[in-house]
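Note that one protein chain is taken out, while the other chains of the complex remain in position.
The letters A and B name the chains in turn, as written, and every chain counts its residues from 1.
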Amino acid sequence: MKDTTINARQTGMLCTIMILANKIFLLPALLYEGAKSDGFFIMIMLFAIELCVLGVFFLLKSKYPNNTLNFILEKHIGKFLSKIIYIVLMVFFLFKTLLAYSVVYAYLKAQVYQEEFALLALICIIPVVNHAVISGLRVFSRTIELYFYAICTGIFICLVVGLINSQGMPFFFRATPSEFFLTSFKHIFSFGDFIFLFLIIDKIKIEKKEYKTVFKFIVLGIAIVLILFYIFYSIYQITAFMHNSALTDILSVSLQFNAVGRLDVIAMVTIMFLSFFELTIFAFGFSEGFCNVFHKLNRTYSVVVFDVIFMCVYFILVGRYENMLLYNESWLPYLSLFANYLIPILLFVIAILKRRRN
Amino acid sequence: MSFLNVEKTLSKVKKEFYQTSDITSRLFKKDGATLGFIYLKSITDGQLFAEAIFKPISSTKYSLTLKHLQEDILEANDITEVDESEFVDKIISGSVIIVIDGEEKALAVDLLKYPTRTPSEPPTSPVIMGPREGFVEDIKTNMSLMRRRIASNKLVMKQMKIGEFSNTKVVITYIHGITDEKIVKKVQERLKEIKIDGIIDSYYLVGFLQENENSVFRQVGMAEKPDIVASKLLEGKVAIIVDNSPIVLTVPFILFEDLQNSNDYYTNHHYSSFIRAIRMIGIIMAIVSSGMYLALQLYHYNVLPLNFLITIADTTQGLPFTPFLEILFIFLLFQILYEVSLRLPSYLGLATSVVGALILGDTGVKAGLISPPGVIIVAVSKIALYLVPQQSSQVTLLQAIFVVLGGSLGMLGIVAGMIYFTNYLNKIDSYGSPYLAPYSPRIDNDLQDGIFKENIADMRLRPESFKNKNKVRLK
Partner (left out) sequence: MKNAFKKIKHNPMLFVFVLILIFFTPAALFIPGQGNACSVITAVGIDKQNEEYEISLLTFIPTPNQTYLETNSIVAGKGDSIAAALLNASLTLGRKICLSHAKTTVVSTSLLENNISQDIDYLGRVASLSENTILICTDASAKEFLQAAQSLEKDIGLKLEELINYNVGSVYVTDTSLEAFFKGYYSQTGSSILGYLTLGEGSSDGGKSGEGSTGGDGKLDAEDEVSGYTSSQPSTSSGGGQSSGGNSSGGSQGQKKVLNSGEVVLIKNGKKVAQLNSEELHGINVINNKAIGRVITVSDIHNEKYKDATLTYKLNNKRVNISTKFENGHPLFRADVILGLELVEGKDENSSIKTNTEFSDIPPDIALKIEQYVKKSFADTLKILRENKTDVIGVTQTFEMENRKDFRKFLNSLDDPDDFLNFITFELIVRVQPD
């Protein structure tokens, strides 16, 4: 059988891409709208929780180094419940893909194509994502590995230009506690980055001493997001809510912008690459769930089913990205609560139980 | 057990060659013994035949028996006893068959003589400072060139013949103790499975050796110089030398090998790193620049700096072609010019380039048919292509694909294309070596000979991208 495992570095890079997903375009503006510059602290708080989830993953991996999530779940909670969990995760990743796609589509429509280009976007994105998912985790992880530093360089340039043009510190501590926590809850769907790791737990070939490598990449991802939030809030301050694409907008306000050429092309290309990888990871998450629910069907079926559901939901339910944002703030947080937090807690309990038995 | 009758045997062999005009036979009688000679005069050395066979036989005092002929009389190096069933094979490989009346077996004396050329510098891999010898069409010469570079008993050369009609000699070469035997075995099995009428050039084998047969991307290394092949053998690869071809194939193969040039190893490693980086940028430019220009012009003019936009808009105003048609037109022109200059004799080729550059480029712009930025972009991408000549055919195809993607779908199409092709290449596994190594996946050890090359004194280990038995190259 062909080796489909990924190494620690590739795992780390996947984590960084997931951390960046859905957080560096629209989220800074949305958090500002709800909690002013304290959105920065919301990020810190939610990242801290995410790191706990990562801890659960490492614990589970050390207890079950070669077992699949399906095996672990079936062993402890039975077939039926484990299938339910997989179905929830499928829905979770489907909507993650929808959110990422809607936001990126809205950005590209406004800044890059400047007109509707739905069919064009679909024919660019869907086949490539499908091909990557069918090719497997190892293949697209290697692709991410090739472009990873290019993406980081793109973001780094944006951050440096932003930093040069930032104006002092943002005004912190202006949101009330209720604003702070309500906004945090509304946007937890943008998190849940490490759930994907549980799905591919058996495909990650990692020694205990290599946890550090994964952690380094995660710190890099978190640092990028936090620095971007800080720079974005310090540049825009009061008008942060008006700017829907943080990564591009920290460039477009700069003095260098237009003077040395349109710098946003850097952000534009970076966002495109990043989006492809995000969507691939989310679609793979769905596919992995599907393959575990329907054992007899292979990955190609999962991709076809994903495409059909994705397009139906997108064109019938979502349509515009504003609708997706509405879901994001209304019922998706509850789904998130289940997928992001309850499942890791369950897995934590399972890992603890194994320790006791030992 | 049957004894040979010379006349009958000769006529039988002649029949087996369908009375071809270059089959020659001769009867020789002396002291009651009858000898028959049969050979193909087109591939046999006539002078050697006279001196090594005919002259000793006619002047010998020994009786003309098989034993005496083999041990005392004939003055040739390669003499073997052969059965009647082997006659045809031996004759077509340049041997003279000596049939002795009443003997069970005959003698085959190898007097093969092909027209061969002396090793010279191949046109596609010239070096500024370094060995200039290149492979020739003769397999023996090529084998000796390899032996000269790796003078070790561990250099193994295993010969086989492929092709029902061509009976082409193919030699699998590797270094025992370095190369992974599994790769050698896999290569042998693949070659044995080939049931083809003829192998005219080594490229015929490429399709059979590739893991992904229909791929646009070549997965077998091709080298024209023995120094390159020797260095690849030392990395643990297997070389396949094919008779009648000056190109030697090597497996496993990774894409990055084509970005390495033998010049890089015969010059300062800092300079090599710089040149490799340029090569890398050049090849990326060659692939995407035309498509990207088109995408910017058709869909993303807003990201062009104003001054660029002014230049492009001024120069393209009033052109009869739309940007897409213009680029396709220039693209086609350059490709035609390239093909023409390749086929024409060199003195005419020069004239064609002048006509191409001056008339088509300059006059085309002046006539308002094409725009200067369009010509520059396509020209740059076409010139950059030849930074890595081994990849030119694949990159040309990719250029065309990216022009279509950029023109039809814009920047998103180009990014989608880049990711698709990277995924596609990452799927390719050439004899256990990841095709995009050492960058995808990143193999730290092999980065020493990556874009940034290290000093040879620091390269202590063999590349890990290829499976090999012995990791240490420098103790």
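Note that in this section contacts are C-beta pairs under 8 Å (C-beta built on N, C-alpha and C of every residue); 3 or more make two chains touch, one makes a residue touch a chain.
Source: prediction; values computed, not measured.
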Among shown chains, those touching the left-out chain: A, B
Of A:120, A:155, A:247 or A:347, the residue in touch with the unshown chain: A:120
Among A:118, A:150, A:164 or A:242, residue touching the chain not depicted: A:242
Option touching the unshown chain, where B:420, B:439 or B:466 are the choices: B:420
Which residue of B:65, B:80, B:302 or B:392 touches the chain not shown here: B:302
Chain not shown, touching residues in chain B: 214, 297-299, 301-304, 306, 309-318, 322-325, 328, 368, 401, 404-405, 407-409, 413, 420, 424
For chain A, the residues touching the chain missing from this view: 110-111, 114, 119-120, 123, 127, 131, 168-169, 171, 173, 236-239, 242-243, 249, 252-255, 257-259
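Throughout what follows, only the chains that are shown with their structure count from here on.
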Centre distance in Å when chain A and chain B are each reduced to the mean of their C-alpha atoms: 47
Complex interface listing, chain B residues touching chain A: 299-300, 302-306, 308, 409-413, 415-416, 419-420, 422-424, 426-427, 434, 436, 439-442
Residue ranges of chain A in contact with chain B within the complex: 7, 9-10, 108, 112-114, 120-121, 123-125, 127-128, 131-132, 135, 138-140, 142-143, 145-147, 258, 260-262, 264-265, 268-269, 272-273, 276-277
